[in-house]
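With one protein chain withheld, the remaining protein chains of the complex are depicted in position.
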Amino acid sequence: MSKNISINIEHVTRVEGHGNIILNVRKGNIEKIEWQVSEAPRFFEVMLKGRNYWEVQPITSRICGICSIGHSLASLKAVEDAFGIKISEQTNALRHLAINAENMQSHILHIGYLTAPDLFGVGSVIPLAESKHRDTLLKIVKLHRLANEMSDLICGRTIHPLTLIIGGFSKIPSRKQLLELKKRLIKDRETLREVASAIRKVSDKLPDFKRETEYIALSTDVEYALYDGDITSTDTGRFKDHRRYRDIIEEYIVPQSTAKYAKHNRESYMVGALARFNINSRQLSSNALDIADLFELKPICYNPFMNTIAQLVEVMHNIDDSIIWIDKLVDDGLKEEKPVDFKVREGRGVGIVEVPRGLLIHDYTFDKKGRCIKANCIIPTNQNHANIQKDMEAFVPTILDKTKKEIELSLEMLVRAYDPCISCSTHYLNIDFKET
Amino acid sequence: MKPKVAFFDFASCEGCELQVADLEEELLDLIEIVEVVSFREIMKEHSNNYDIAIVEGSIIRPIDEKRLKKIRRIAKTLVAFGACATIGGVNKIRNPWQPEEVIKEVYGDIDFKDNEFFNVSKAKAVDEVVKVDYYIYGCPPPREEIKKVIIALVMGKKPDIPNYPVCVECKKNENICLFELGKFCLGPIARAGCNAICPTNGRACDGCRGILSEPDTKCVEDILKRYNLTYEEMKHRFTIFNYTLEEDR
Partner (left out) sequence: MESSIKKMNREDWADFINNLINNSTYEVIGVKAKGKRFIFAPLESADELRLDYDTTILPPKKYFLPQYENLLSFDLSKQSVNIEMKEEKRIIIGVHPYDIIALQQMDKVYFDTYIDRFYKIRRENTIIIGSNILNVSERSFATSMKAHTVTSGYDLMVTDIGSSIIIEIGTERGKKLMERYATNITDATEAEIKKIEEIVESIESKDRKLKVDKENIPNLLKRNYEHPIWRELSEKCLQCSSCTIVCPTCYCFDIRDEVSLDLQGKRIRTWDGCLLPDFTRIASGEVFRKDKTERFRHRFYRKGLYIPERYNFIACIGCGRCSIACIPDIAGPFNVINKIAEDSEETRGEIIFEIPVTRGGEEETAYIPRNGIIRRIEKLTEFEKLFEIELEDSIDFNYQPGQFVEVSILGVGEAPISISSPPIKKGSFELVVRRVGNVTNKLHTLREGDKIGIRGPFGRGFDVKKFEGKNLIFVAGGIGIIPMRSLISFILDDSNRDRYGIVTILYGSKTPRDILFMDEIKEWEKKEDVIVKLTVDTCPEGICWDGCIGLVTSLFPEVKWQDIENTVAIVIGPPVMYKFVIKCLDTIGVKEENIYVSLERRMKCGIGKCGHCQINGIYVCKEGPVFNYTEIKDLPEAFE
């Protein structure tokens, strides 16, 4: 085949943040495949220079609008780790609800607004509103609204949460409100099933592509790990020391990206819903596993396009899990608790959570006055950029026989499948601040 | 004829645009009164034919300034959307440092001379580069306000954005004043319009919608003394979203 193709997709649409896809093929030979990250770096590390420990969470929350709850939780965990703060059971339960709400909200946004249009053959959700799929769209919107109102209730606000503070919550929901939420969650399980069925009808459009990959996610014995857990790799197993995460994650810079790349056992690895599914699927609720069965999704799945389906599975699990936590809170009785008392001290703390897109790490070091002198964050999408590049390199040869338009769409779908959060990923690096 | 609206984002967390998607069912109402011709986060389609440009994010690189100026030439009305675009927001916290210092700190000694992705300057609000017609303040702006401004633009009237402090809304909500609880809150000098959502949730106001006017030093000294708060805490409070004040001092 002596095909010449030149593809330059600037600012891929329906992803969070700015990235470009470059593909140059001359006479059938692939000259260049590049996933470029052009997002403006915002230099959060510099922003944290010398800031007080209580200011770190509101600033790092602004790294990302979609996963601001996740960043806030990782940030708070890191501070609590540094100062030896142990949160109460009630706080733990509420934080689990918060992380579930965020997972649901982000996944539904990704499945419904960012990915589904490709499966339904339209440019965005807006034409879906006029099409025969309007019903499905309204159900997706309903689920999104539920997830948003859940995070409004627990966190005060979905984007840039308000009630999450060091050692506790500044305001908690009432028993009445939690019971009303539970009713809605139970009811909307059915809505989710209907959406899953509708997507199943078009999910064959997802390319059947496989590339053996290493997957990394948190895991724990007690639950499907999102809020707490140990870093686990499909290649090397569980790693217990959370402060030595650098032994696993190795970051490096490439010129085509303002975001860093990462590797561990191989040249790249993947994080996110598919990684979590591949490692922890047996801990999912039975309703969630039913949805996995509907799509024939089984561990270990090496098809990155199935990340979206893994997200759908997780949403059902989040609903079931939330109901359990609400029951626990209501049975134990909600109490007005003051945030845990603590003493500011010199030291380092690391907070790790699973946000919708994957493993997130916040690492801070404080001086004896509680000011941040060193900061590092490992963002999920950072860790995925290398994998996207490698996947593209393996994927393109398999679709070279298609039309230019089809190749463009397939490449975009590949990037979208990762649900990248590009604005988050463009700044974190190890930083040593000079003492001020 | 429905006005054509396009959304753009620069250096931001995209939370403002997410707020638009978070209008849920009302998003479908929104597209009844305007035609959204470009919204990169949720739409593939893009058109360079728009009347109203809604711009999120700060401007931090020459390539961004170029892109913004092109948008200003095309749009009849340009709206700055969110704290980063209206007042610089968190992006400005790093402005005291020179761009070279900042790059070196973050990326090390790598030479990015010709790479325009990395050519950064001080973070700027949108109106420091082009003329802005209307502002939607907040981090993130409340959904009600986004709707209010778009509806006002469609109806041809000037949006009614408050120029009074958060205290007005906080007191109407009957919150206990955070000063009484020993916390320092920027409410008395921060712009309202958010229904005092932070104090209502137990968190002191950080002024993410902008500061109305700097308070008299006399006034501040007295307050700090009465509530046993430190000047440093107050100074730091300002700088999270409103770094310009700090720079002018």
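When the chains are written out, they are named A and B in that same order, and each has its own residue count from 1.
To be clear about the criterion, a residue touches a chain if its C-beta (ideal position, glycine included) is under 8 Å from a C-beta of that chain, and two chains touch if they have at least 3 such contacts.
Values in this document were obtained by computation on a predicted structure and should not be read as measured data.
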| item | value |
| --- | --- |
| From B:57, B:99, B:141 or B:187, residue that would touch the chain that is not displayed | B:187 |
| Chain not shown: contacting residue from B:63, B:129 or B:168 | B:168 |
| For chain B, the residues touching the chain missing from this view | 23, 26, 29-30, 32-33, 147-148, 151, 155-158, 160, 163-165, 167-168, 171-172, 174-177, 179-181, 187-189, 215-216, 218-219, 222-223, 226 |
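Just so it is clear, only the chains that are shown with their structure count from here on.
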| item | value |
| --- | --- |
| Chain A and chain B, separation of their C-alpha mean positions in angstrom | 25 |
| Interfacial residue positions of chain B with respect to chain A in the complex | 10-19, 21-22, 24-25, 27-28, 31, 36, 39-46, 57, 60-61, 64, 89-91, 93-94, 97, 102, 105-108, 110, 112, 115, 117-118, 120, 123, 139-140, 197-198, 200-203, 206, 236, 240 |
| Of all residues in chain A, those that touch chain B in their complex | 11, 13-17, 38, 40-43, 45-47, 51-52, 55, 58-59, 62-66, 68, 109, 113-114, 117, 123-126, 129, 138, 141-142, 144-145, 148, 156-160, 162-163, 165, 170-171, 253, 255, 258, 423-424, 427, 429, 431 |
